[in-house]
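Have a look at the structure that comes next, please.
One protein chain omitted, others in place.
So, chain A:
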């Protein structure tokens, strides 16, 4: 504890000195050094975020709180980027005395970092809202989603009624899934639905594993527990590696669902490979899986490929 305090105190005083020295020797500010030096993706974006959060320049702090406020107002969407990000980037360029003509590529990559950082923050709120929405059997939309999940996973067999033992076939606990979503709310259902609709082959492959006579598990219940894992990884920032290393899209609900699908597919693999005696080994293997994922996410160079389309024979 004391060692930690001394270190953070040292950092507090040393950081500006080191920054000043580097600035004088490289003629670049910290943000430029990051954008030019670090590999695009999680490495760069996380360092830019850290630099912005640690900044003691008032203008930079104001940009940060402005962008946070935009996120709270739910206005941080791609069609607003122009009007939101241009002024923010101009302020940073002015404060840091960066010549925009010389450093055009900096502006492009810095802007991309801002898009990623605040899209992620926006996503955290969006996912939290979904999680807090309880599954409600009186809501037609919720009900429709639940029934759609069934028809996507088990297209060959229609549901006999809304309340039926059939639900246990896809791994719900009883006759009515409504009580199974618990603290994950609608998010748990949306995750499952995305897995079934975006990766029909992979999800039916995983579902068939879950019905293995020896290594079977409860598909939907395990899925809801994986929602919880994905949710915590998003909230504590671990999922940034996954999201920022995605070259084609910014953090969004879709990307979160993809992250979930990746987790589900990988968990299923680990479960089958572990050859568990029965479902009572779930918590142990689940913990082991989470640790493995956290180690992967801790390395900003990790690239997560969802190889699920090609996997099914």
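We take it that a contact is a pair of C-beta atoms (placed from the backbone, for glycine too) under 8 Å apart; a residue touches a chain by one contact, two chains touch by 3 or more; residues count from 1.
The rule we apply is simple: contacts and distances are computed from a predicted model.
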Tell me the UniProt name of the left-out chain, picking from "Proteasome subunit beta", "JmjC domain-containing protein", "ADP-ribosylation factor-like protein 3" or "Glycine cleavage system H protein". "ADP-ribosylation factor-like protein 3"
Residue, one of A:60, A:146, A:170 or A:184, that touches the chain absent here: A:184
Looking at the full complex, which residue from A:114, A:222, A:239 or A:255 touches the chain that isn't shown here? A:222
Positions on chain A where the hidden chain makes contact: 131, 168, 173-174, 179-180, 182-184, 188, 217-218, 221-222, 224-225, 227-228, 231, 278-284, 286
